[in-house]
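Of the protein chains in this complex, one is absent; all others appear in place.
Right after this comes chain A.
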Amino acid sequence: MTVMFTRQQFDEACREFIHAHQSISSAYEARLSGWSWKEHHTLPGFGYMHRIVTLNWRHPASADTFLEIDDSLDVVDDGTTASHDSPDSLTCHQYVVLSATFRVPAFYFSIHGSSGSPLQLTDIMQTSLLREDVCEGTVATTFAVSHPAMNFPLLSQGEHPTLGTPCWYFHPCETASTVEEILKESEENSRRPLSWMEAWFTVLSTAVDMQ
C-alpha cells in the first residue's frame, strides 16, 4: 500500500520539486527552495538533491510566552545553553538521497565551521537546524541522538550513499507511512511524485527548521 520510489521515480520527483520551487515568492517559499540536482561523477543512478544553508546558534526559549486558553503553560526551556567553542559561521550541507533499503527519500546533512571541521553531535544539537521541540528529552551520544520512548534513534551517523562522506541522517523507516497519512488527508487527490515530495518535506519540517 505504501509508495516506494524506484530510482527513476525518485530522480523525476526531485527534478520536478526543484523546478517547482525555484522562485521565492515568500519567506515560506524560501524554505523549499535552493535545491539542485547532483549526480555521481561517473556512475548513473546515484543522483541526489543538495543545498547549502547557513546556520546560527540557537538561543534559549524566551520567557514571554503567555497563554489565554485555561491552562498555565510551562515555558519550554531545555536549558541547553552549554558553551561551545565553535565558530559563529556554520555551513550546513543538506542532501535528499534515495534510501536503498526503504525506497523513500532520506534527509542527510553535515555541518562545518568556518575552518572546515565538522561539528560534534552535541554542537549540532545547539544549532538552528533542528527544531527545539524535537530535541526535547533526547539523549545524545557521539554517534546518535535518541528519545527514550523511541526504539530507533532520531539521528544517526552514516555515509552519504553517493559521496561516501560522513553525514547525519534521519532514519527513514517511518517516513512512508507518515507521508501517506498526509497525502491521504490532502484534498489534492493526485499522487504525483511531486505531491509525495512536498508531503515528505512537510513531515521533515517537524524535525528540521527548513529556513
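By our rule, contacts are C-beta pairs under 8 Å (C-beta built on N, C-alpha and C of every residue); 3 or more make two chains touch, one makes a residue touch a chain; residues count from 1.
Just so we're on the same page, contacts and distances are computed from a predicted model.
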Among "M-phase phosphoprotein 6", "Ubiquitin-like protein ATG12", "Large ribosomal subunit protein mL53" or "3-ketoacyl-CoA synthase", UniProt-listed name of the chain not shown: "Ubiquitin-like protein ATG12"
Residue, one of A:Leu154, A:Cys167 or A:Leu194, that touches the chain absent here: A:Leu154
Omitted-chain contact residue, chosen from A:Ser99, A:Gln126 or A:Thr175: A:Thr175
Hidden partner chain, residues of chain A it touches: 26, 28, 31, 61-62, 65-71, 73, 76, 131-134, 137, 146-154, 170-171, 173-175, 177-178, 181-182, 184-186, 198-199, 201-203, 205-207, 209-210
